[in-house]
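Read through the structure below, which is laid out as structure tokens, and then see the notes.
One protein chain omitted, others in place.
Up next, subunit A:
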Amino acid sequence: MPKIKLAENTIQIIKDICSEFNHSEGELINVLHKVQHTLGYLPAEVQEVIARELKTSVAKVYGVVTFYSFFTMVPKGEFPISICMGTACYVRGAEQVLSEFKRQLKVEVGESTGDGKFSLNCLRCVGACGLAPVVMVGEKVFGRVSPTQVKQIIAEYREGCATEPAKSA
């Protein structure tokens, strides 16, 4: 991965978050949550700053970042698409929905489209099992998605969200 240089104010943001948690090593996960929420992702350079601030090793920070699936070292797309792969969704056909997204976006799970608009991920159960299979685009939940609806969902986001987003069934 090419090295990136963090802007001064980005470093300041990270430092501020660390002070908010009293530079306590035990708060590492909370710090990571907040930094990722603010910056979108946690590249190696950001982890270095956090390690320095919390007076711990970069290896430890990296170990934690890579352990938990919620943390990502690569930026997500403008519209992150997550397919629920919980059991309830799986038995109601989530796999077919996922393959259709892969086919339409021409990306694999964990990748982003070339234009940075969409990224594709799987997640385990959002708890809306009554609406299975479930797809999330950003914070919006689409329920009872069939492979035939996939094209339409993508199109609505691709053309900009000016119009009403697709109704969940």
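Here, a residue touches a chain if its C-beta (ideal position, glycine included) is under 8 Å from a C-beta of that chain, and two chains touch if they have at least 3 such contacts; residues count from 1.
Rule of thumb we're sticking to: contacts and distances are computed from a predicted model.
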| item | value |
| --- | --- |
| Record-based protein name (UniProt) of the chain missing from this complex, from "NADH-quinone oxidoreductase subunit NuoF", "Sulfate adenylyltransferase subunit 2", "Aspartyl/glutamyl-tRNA(Asn/Gln) amidotransferase subunit C" or "RNA polymerase sigma-70 factor (ECF subfamily)" | "NADH-quinone oxidoreductase subunit NuoF" |
| Sole contact to the chain not displayed, among A:Asn30, A:Ser57 or A:Ser146 | A:Asn30 |
| Touch with the omitted chain, as defined above, among A:Lys55, A:Arg103 or A:Arg124 | A:Arg124 |
| Touch residues of subunit A, complete complex, unshown partner | 24-30, 32-33, 63-64, 67-71, 85-92, 123-132, 134, 141, 143, 168 |
